[in-house]
Structure formats: C-alpha cells, structure tokens
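Input: one structure, supplied below.
A single protein chain has been omitted; all remaining protein chains appear in their positions.
Moving on, here comes subunit A:
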Amino acid sequence: MKLDSKNLPLEYSTETNRMNILGFWIFLSAEIMLFATLFTSYFVYVDRGVGSGPAGAEIFELPPVLIETFLLLTSSFTIGLAVHAMRINRVKAMIGFMVVTLLLGAGFLSVEVYEFIHYYHIGATLQTSGFTATLLTTLGTHGAHVTLGLFWGIMIIIQILRNGLNARTANKSFIFSLYWHFLDVMWIFIFSFIYLKGMM
C-alpha cells in the first residue's frame, strides 16, 4: 500500500517527521544486531554451557510461554489498530487501543516476572551456567525493552490527551508503534529458537 503523496497522514506531514521515521527504522536495524549478538552467545552456550546446571528442556514450561506469545501478538495487533484509528482521526478509539496495548504488555511482563521467579526457585540463575546466563540475559534484554515501551507509551498517551493529535504527537505514536511491532518480532524469534527449539 502506497501513501497518497498529496494527502499524507499527519505523522508524515513535515520533513522532520519523515526523517524521524526513517531514522527510527535505522535504529531498529541496530537493534536487530543487538539481539543477534545475544542469540549468538545463547546458541553457542545452549548445549555446551550447561555444566552441572539444568538444561533447557528441564526448565522450560509451555503454558506461560504460550500466554506470553498470545499477549504480545495481540498487543502488536492492537497497536496496529491504534495507528489505523489515528489515520482516520478517531482519537478516542486510538487512545483506547493504546491503553489495551499497554495492558497486554503489562500482562506479558507479569508472566515473564513469574517465569523468572520460577527459574530462580529451581536453581537456574544468572550465575548457574553459561546456558542460564545467556538465556536470562536474552530474555531480560527483551523484557527491559518491553518495560521501556510501557513507560514510553504512557508518556505518549499523556501528550495526546494534553495536546491532541498534531504532527508531533502523531509522529511519536507512529514511531512507538514501530518499536512495539519490533519487540513482537524479536519475541517470535525467542519463542521459536529458544523455547520451542529447547523443548523439541
């Protein structure tokens, strides 16, 4: 789908807006590399770095992982709906979708915290082995991104409530949606190549 160049949506309306969006895409490429290095160390350690600690198949549980995946996939869908609502100028619906997105994100984080506590209780901590260290660092980096996203999203909602939709707030919301979708993409790779591969 191409944008109509005569009638650009608000978030593309100025040159700065356009550059912000392009710049954020470039930032996301750098984020891909960040996660690539984490995945690298994880894949190197997953089988060889277990030591006397537990292996992946022993500590992974399917139900919490499935709940996390479902919550994050749905939140990625709702933030997409928020951008759509923004483009048809339905501010209330947009804020509603953003609130739902952040609630789903908070739900995801609570399950992840439960999961980390579970790992701690069964003796899979950051210091246990190369495998648990890289596992928890990778999951933790993703979780930290989601946490940052929650605060970022709240700030943007406050700004829209205070200033309404204008070129600046629309641009920020669109960039936030890119960030949120990106976190979902990274989670899909974690879900497939850390959890499912580990339980296969």
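Just so it is clear, a residue touches a chain if its C-beta (ideal position, glycine included) is under 8 Å from a C-beta of that chain, and two chains touch if they have at least 3 such contacts; residues count from 1.
In this section, contacts and distances are computed from a predicted model.
Can you pick, from "PTS mannose transporter subunit IID", "Quinol oxidase subunit 4", "NADH dehydrogenase" or "CidA/LrgA family protein", the UniProt protein name of the chain not displayed?
"Quinol oxidase subunit 4"
Name every residue on subunit A in touch with the hidden partner chain.
Contacting residues on subunit A, toward the hidden partner: 1-3, 5, 12, 18, 21-22, 25-26, 28-30, 32-33, 35-37, 39-40, 43-44, 48, 62, 66, 69-70, 73-74, 76-77, 79-81, 83-85, 88, 90, 93, 177-178, 181-182, 184-185, 188-189, 191-193, 196-197, 199-200.
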